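In this view, the complex is presented without one of its protein chains, the others remaining in place.
Let's turn to chain A:
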Amino acid sequence: MAQNHHVVRPGAAHDPGAADEEARVEAGITTDYAAPRTGLEERLVRLWESALRFGPVGIEDDFFELGGDSMLAARVQLDVDVEFGVEISAAALFLSPTVATLAEAVEEALKSAGAGV
């Protein structure tokens, strides 16, 4: 998983310039950078960036393309539990591994947790 780490900019501002775009292509990332739209996405992006030691992470980027592996995914999954206080099915991260889909799942879980109590 180490090959993609030459763009190590955790916590970088989310306005990648031309240099970043080039670095993304070089790292083999096939998606265009898309900035987080909500506070929730923003928090997830930060969580991913610290786990992957890579940034900026776009909300449509594939976790595994960013250099993540299954062990790291399991760790992030458990970090999400702690950060948001809800448990979402691991399938969300492992099978559709983007911040955007993960944010949807977290939001869903938060809603039903709020409704449930």
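In the analysis below, contacts are C-beta pairs under 8 Å (C-beta built on N, C-alpha and C of every residue); 3 or more make two chains touch, one makes a residue touch a chain; residues count from 1.
We take it that contacts and distances are computed from a predicted model.
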item: Protein name as given in UniProt for the chain not displayed, "Putative branched-subunit amino acid permease", "Energy-coupling factor transporter transmembrane protein EcfT", "PEP-utilizing enzyme" or "Cytochrome P450"; value: "Cytochrome P450"
item: Option from A:D20, A:E65 or A:E107 whose C-beta touches the chain left out; value: A:E65
item: Those residues of chain A which, in the complete complex, touch the missing chain; value: 1-4, 27-30, 64-65, 69-75, 77-78, 81, 87, 89-91, 93-95
